[in-house]
Structure formats: structure tokens, C-alpha cells
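Part of the complex only, each chain left as placed.
All chains are identified by letter, namely A and B, in their written order; residue positions are counted from 1 within each chain.
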Amino acid sequence: GAPGPGARIFDGLLVAIIVVNLVAVTLETVQPVAQRFPVLFDVIEYVSIVIFTLEYLARLWVCVEDGRYHDLPPWKARIGFALSPMGLIDLAAVLPSLLILAGVPLGLDLRVLRTLRMVRVLKLTRYSRAMQSIVAALQREKRTMVAALLIVVIALHFAATAVFLAEHKAQPDVFGSIPDAMWWSLATLTTVGYGDMVPHTILGKLIGGVVMLSGIGLFALWTGLFASSFVDELRRRDFKVSWE
Amino acid sequence: GAPGPGARIFDGLLVAIIVVNLVAVTLETVQPVAQRFPVLFDVIEYVSIVIFTLEYLARLWVCVEDGRYHDLPPWKARIGFALSPMGLIDLAAVLPSLLILAGVPLGLDLRVLRTLRMVRVLKLTRYSRAMQSIVAALQREKRTMVAALLIVVIALHFAATAVFLAEHKAQPDVFGSIPDAMWWSLATLTTVGYGDMVPHTILGKLIGGVVMLSGIGLFALWTGLFASSFVDELRRRDFKVSWE
């Protein structure tokens, strides 16, 4: 059902705290900023841990009243929530920080541990029902997406092999091996085109042209698959309702 | 209803003046051109202010006969027009220039004020009913677009964090912080690929490959959402009519 005004303010506050967290994790990696506000980032982190831990416990507590777990006994409902995607995300958002505070050695570089907090961005997904519908629609198309990815893998291998054979004599430092050539294939097939590796021979440019045009075909293929999948959803009618 | 020949000539003239304005605002920033025609740009500006001001007043005057405000008393119709998107655009096209002429200090750099006139480009939207239909169709899909944007935000944060961890030791000057890495993520995920920042480590290139392929997925997702939305419009039948 529609959330009341209290729930909406609560949600708004949590979204704000998540956004503050993302900004903090991001800015903390900027040396001058980190050195100028040495205390601020720690305060944000400790406050966030407290709030996110309380939020997790609260959700674990009230999940028995959630419609999805209504018919289950409380302990099954709680395990059900704890193992649901959102439950795991909520746990992952605080667990590393709690373990460090508890003195458990995680064997990871401190910088890595700090940036791991970026997983908190996933907490935002709770607040967009439309995004959950998109994810659900994608899950139903898993096989098609595996097929589309397989086409990409095959195209990448052929492109990398071909351009390697064409260019490795002219540019041994740039196209020195197939893995090197694979980086060029990726950048070209996805039309990113960094320009750090560019074929110079006529054969290499012909291959490049085919890869570029295949890139458009790839975009068109993936998009056509997605579009037809979403249109199919629309035809089932119930989609429009769950979308809002 | 269909506009008469007088109205069409009037519209054509206004479109021509808007286009002249855009060219003038653009070329005025080119030093050699601005110095060669010192008077021309001032003349264009003063004439445009007069015409656009008269146009605004005229529209404010005749809007009471517009179908949308037909049942309202004149003053309500005029406020309705003044607060409508097109009314606000028409006002924004002249207000800064009028305030400067009236001697009101706006506290802005003169160059900024001059380029602000670029907002006049929005006046063109009045003349394409198809564009108004597109905008209306997009507005109805607001929630879906917010969801699609949220997916992008999450992907950008993960990509930037991952590439920062992979590359900041190999290239501390290039991938020095997550905000720096975010610029790379944006350019790669949107397949722009400037090439000013390129991962060098194997791990960084693997992450880059995943981000590039996610970029195609992102294009496909957005396009699929738009396409299914427009196809849905077609099914409602009334769309085709308002489209023309």
C-alpha cells in the first residue's frame, strides 16, 4: 500500500544519508579534501554505521508484518528477509565496517576496505519500484541475454585474432599479443574508441571497419532484444501496473 | 485549428529572428568576428529585445482567446499563460536584457549575461507540435526514466571505485581519486571514450571491458524503455493524431 507521511519522511532521511555516504566515500579519496576535513569523514562514517545497523535490525524486526512473509512463522520470515537481495545489501553495507570496529582482521588494504563502502549505493534500489520492475524483466530474459553476450564474446575473439595477425608486424609494441588486441576489439566493438590503439595497415583498417560496423549491429541487436522484451511485457497488460 | 497565411508569415518571421539571434550569440564569442562588426551585434540585440518584448505582450494580450484558457476570466488566463512553460520561456528570453537596460545590477559577468541569451533557443519549441508530443510522452514516463538514471548512477559508482582501486597505484596522476575515476567511468559507460584516461593494468582493462559492455547494455536498456513507451503510445491510437 501507499506509505504514510511518517514512512515517507523516514525514507527521505535514509536516502539523504545514503547520498551523503556516497559523496563521503568519493571525496575521501581526494587527498587535499581528506586532509582538510580529517574528523568530518570519520563522524559521517560512525553515524552512518549506527544508523544503517539500527535500520537493518529494525527491518529484520518488522519484516514479519511484510506481505511477502505473512504466512510464515517469525523466524522463517526473518531468515527469508536476511537472505533476500535487499537484506543482503543492507548487511553488506555495515558488516565490513562492524568487523573492523570489532577488531577482526580482514586481511585487506585499508583503502580497499574504505572504498568497499561504495556497496551502500545499492541501498538506493529499494526506493524505486520501477527499477525493481526493470530488474525483474531482465531476469526473465536471462537466456536471451546470455545468447547476446555469447555473440559478443565470439565477435571479440575473431576481431582480436584478425587485427593481431594484421597489425603485429607493423606495430609489435601496440598489437603485441591477442590479449592486447582484445583491448582494441573491446574499445572498437563497443564504439568507445579511446584511440590509444589504432590499426595502421590497410588490412588492419579493413578489419577495423568491419568491427566498427559490427559494433552498430551489436547495439542494434541488444536494443532490439530489450525493446521487444519490454514491448512483450506491455502486451501482458499487468506490466503497466507494476511499473508505477 | 490550422493557422491562416498571416499567422504563418508571422511565425516564419519570428523563427528567422530566433535563428539570427542564435547565430549572433554564437558568433559574438569569436573575437575576430566580434571586433570586425562592433555595431551589428548591438543592432541585432536591440531589435530582438523590442520584437521579443512586443511578442510577449501580444501573446499575453491575446491568450484569453486561446482554447486552453477559454473558460477563465481574462486575468486568470493571463496568469495561466505567464506561468506556462512557453510563457516563462518568452519572459526569460527578454527579462535579463531588459533588466540590464533598466540599469538593474544583476551581479553577473557581462560575458555570462550575453551568453544567457542562448535561452532564446527554447522559443523554437513552440513551432513543432511533434516535439511537444515527444516531451509529453517523456513526462508520462518520468518514474521509468528516474529508474534508468538510478541504474546509471549505481553503475558509475561501481565502475569508478573498481577502476580507482585497480589503477591508482599504476597511474597515480591519472586515476588519483574516485572523482577522477568517475570522469573515466562516464566517458566509458556512455561509449564517448575520449582516451584522455585509459587503464594500463590487466585488472583495470578487465574492469574497462565490463564497463564498456555495460555501456551497450545501458544504451539497449534506455532505448528499449523509450521504444516500448512510444509503441505503447501508438496502441492508444490517439497518439498518431496528436503527433501530426
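Here is the rule we use: a residue touches a chain if its C-beta (ideal position, glycine included) is under 8 Å from a C-beta of that chain, and two chains touch if they have at least 3 such contacts.
Since this is a predicted model, take the numbers as computed values, not measurements.
Taken over the full complex in this file rather than the chains on view, the one protein sequence occurs as 4 copies, with 2 of them shown.
Convention: only the chains that are shown with their structure count from here on.
For the two copies, chain A and chain B, the CA superposition rotation is 90 degrees, given to the nearest 5. If you average the Cα atoms of chain A and of chain B, the two centres end up 28 Å apart. Remark: chain A residues 22, 25-27, 29-31, 111-112, 115, 118, 121-122, 124-125, 128-131, 133-134, 149, 152, 182-183, 186-187, 190-196, 218-219, 222-223, 225-227, 229-231, 233-234, 240, 243-244 touch chain B in the complex. Within the complex formed with chain A, the residues of chain B that make contact are 143-144, 146-148, 150-151, 153-154, 157-158, 160-161, 164-165, 176-179, 182, 188, 191-195, 198, 205, 208-209, 212-213, 215-217, 219-221, 223-225, 227-228, 231-232, 235.
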